[in-house]
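All protein chains of the complex are present and in place, except for one that has been dropped.
Right, chain A next:
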Amino acid sequence: MDEATSTFSFLGLTFTWTTVLSTLLAMTVVVLLAVFLTRKVAIRPSRGQNVIEYVLDFIRGILGDQLPNNLARQFGLYGFTLFLFLVVSNEMGLLLQVKNASDVTLIKSPTADPLIAFSLAIMSLTLAHATGIKTLGFGGYLKNMFLKPYAAMFPLNVVEQVTNFLTLALRLFGNIFAGELMLNLLASMAFSLHGFGWIAALPLEMAWQAFSLLIGGIQAYVFVMLTAVFTAQLSGEE
């Protein structure tokens, strides 16, 4: 986190190159993937269409388990985009980490950056709270959020709302960040021991990459599912 960064300013806001480049790359990959898999969309699906239909079905399953039908439909596009973006983001750093000459990381997993994880969490929770207000009205929303199951739970409920936000963001960030940190440690181990470290480091790196691949998928799934769970809680569905 105390890595060297390189920033630029635009419209009075400061942007970090790492964030911008990594996010844009991940999104480009998502778009290319989506375009590639939906070249020929037909009622009789081709192989590519089957893959993306499976993803869509998977997301609808997650949302449908937590939310009532109309909300699940409304959240379809959001969950779909979120899941694809998170999967690509989580796995990206396993294959690609780019640093420039002055050792500033330009490209890594976007979700290994706490700021990005928090931004996504803020977005998801804003959506969840907005849905709660829309469904229950403002008064009903506040009552549902703070005074359930009974008024005495108020302090705990306040804490819960804060921890919801923190855990949503930190779970994602922590998993991906730790995965990449470990990969980097193993990679530096490969260059130690007079150049023979790779003999031990290579199998370990491979094993850890496989594990991180799994973790990345699971975290994408968990993030989408928690978004659905919080939305359901905040709109009084339980």
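FYI, a residue touches a chain if its C-beta (ideal position, glycine included) is under 8 Å from a C-beta of that chain, and two chains touch if they have at least 3 such contacts; residues count from 1.
Note that in this section contacts and distances are computed from a predicted model.
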Listed names "Branched-chain amino acid transport system permease protein", "Tripartite tricarboxylate transporter TctB family protein", "TIGR03960 family B12-binding radical SAM protein" or "ATP synthase subunit b", matching UniProt entry of the absent chain: "ATP synthase subunit b"
Candidates A:L63, A:L84 or A:A112 - the one touching the absent chain: A:L84
Touch with the omitted chain, as defined above, among A:T38, A:Q74 or A:N157: A:T38
Interface with the undisplayed chain - residues on chain A: 5, 7, 9-10, 13-16, 19-20, 23-24, 27, 30-31, 34-35, 37-38, 41-43, 45, 49, 52-53, 56, 76-78, 80-82, 84-85, 110, 115-116, 118-120, 122-123
